[in-house]
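A single protein chain has been omitted; all remaining protein chains appear in their positions.
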Amino acid sequence: MRVRGLHYSVSQRPIFAGVDLDIERGSVTAVMGPSGTGKTTLLRLITGQLMADRGLVEVEGQDVAGLRRDGIYRMRRRMGMLFQNGALLTDLDVYENVAFPLREHTRLPERLLRHVVLAKLQAVGLRGACRLMPAELSGGMARRVAIARAIVTDPQLLIYDEPFVGLDPISLGIVLRLIRLLNDTLGLTSIVVSHDVHDLSAFADFSYLLSGGLVIAAGPPSALATDTREEVRQFMHGLPDGPVPFHYPAPDYLEQLRQLR
Amino acid sequence: MRQTRTIELGTGLFVLLGFAALFFLVTQITNREFGLGDGGYLLLASFEQVGGLKPGAPVSMSGVTIGHVEGIKYDFSEYKARVTMRIDSDYNRIPDDSDAGIFTAGLLGGQYIGIGPGGSETFLAEGDQMQFTQSAIVLENLISKFLFSKAGEKQGDAPAEVSTP
Partner (left out) sequence: MLASLSRELLHNLRTALQALGAYTFFFMRLLKEVPRALLRFSLIVEQVHNAGALSLVIIMLSGLFVGMVLGLQGFDLLERFGSEESLGSAAALGLLKELGPVVTALLFAGRAGTALASELGLMRATDQLAAMEMMAVDPVRRVVMPRFLGGVLSMPLLAAIFSMIGIFGAQLVGVQLMGVDTGQFWSQMRSAVEFGDVLEGVVKSCVFGVACSLIAVYEGYHSVPTAEGVGRATTRTVVISSVVVLLLDYMLTAAML
């Protein structure tokens, strides 16, 4: 998967000003960056939910911008995506949620479908929860169900959008392990978007750091951790002040206090 | 699975009730008879004037509804309106010298046919024509008749005042 010179802006405000990314088959790639740098937007561009103003997004040698609606749908069938909160369909139970893509796209006989669904649920350790409704699941469980649903059609590319937000350490550990495990055993390519530096750097093969509409650093996580540039250091080590200022732009403090009097 | 079954049950009940209501509205509220009330026998009657009588209007004897008007046509052989009535088969002892009239229920009510029994020993049967009919009263005719007679009276009293050309 390749991204070259990507430009994208929302109502005159540029989000990306020339982003280049390469994602290697079979690897886990982390895309990091402070909040609001458009990490989720990047995913939407890759999956064809949004179209770039300029530049190239290429998935498996296909230019996403050149695809029509059904072409994009065909491409997405080879992708799985995990949304921030799982995005399970609230009116279906766990089993039906995992079965949903199969029911929509295939005419598998019920017995075969059952085998596939139970196997995927077993892989995420939630076979026993198959009759629970999404509202009865904890955040970590919902996310694991969403992973099962994402892999049920055996995709080649799995995209995780902020998979760690709001998880307790145990659930977080489980999800982390699952991402790595699935990637290696199923031979997937994974893209993980997060701002959770420590968890990601432990298992990603390659990391990109986005900021201000550009890739400001790229390399294995260990290389990023020892990068000496100020922007990178601030993000990787969580320093409160630096190139990204602590203060929102404001007039001089003293000046403003005087004015108010 | 149990859940889908209750959904199906509720939906089925709703759809059934909905169509029952539609059927009720079409068959019971309107003057259209759909097959069901096709019993009874037909009587014919000719009127000079049917006024606002409509198909479906009740036919009654002494205020008891015994049937309905089925059709109203103009008959060029007699130059009269020919009304077809369907009478319930329970009421099969209407003397053949009975008379039929068109009346109005209330001031704004719809019009209906009232049958006054005669004294004959033979009874009307399927397809018979009623001999004696009384037309609907048309309000305009009544008023103009009234005015004419008034004018006539005046003319008699003071003929000089009305100029005749």
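Letters A and B mark the chains as written, and numbering starts fresh at 1 in each.
As a convention for this text, a contact is a pair of C-beta atoms (placed from the backbone, for glycine too) under 8 Å apart; a residue touches a chain by one contact, two chains touch by 3 or more.
Everything numeric here is computed off the predicted structure, so don't read it as measured data.
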Touching residue (missing chain; options A:R25, A:R77, A:H115 or A:R131): A:R77
Contact with the hidden chain (one of B:G18, B:G39 or B:G71): B:G18
Footprint left on chain B by the chain that the document does not show: 4, 7-8, 10-11, 13-15, 17-19, 21-22, 24-26, 28-32, 54, 56-58, 64-65, 68, 105-112
In chain A, positions touching the absent partner: 47, 49, 73-74, 76-77, 79-81, 83-85, 87-90, 100-101, 104-105, 146, 149, 153
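The rule we apply is simple: only the chains that are shown with their structure count from here on.
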Centre-to-centre distance between chain B and chain A (centres being mean Cα positions), rounded to whole Å: 78
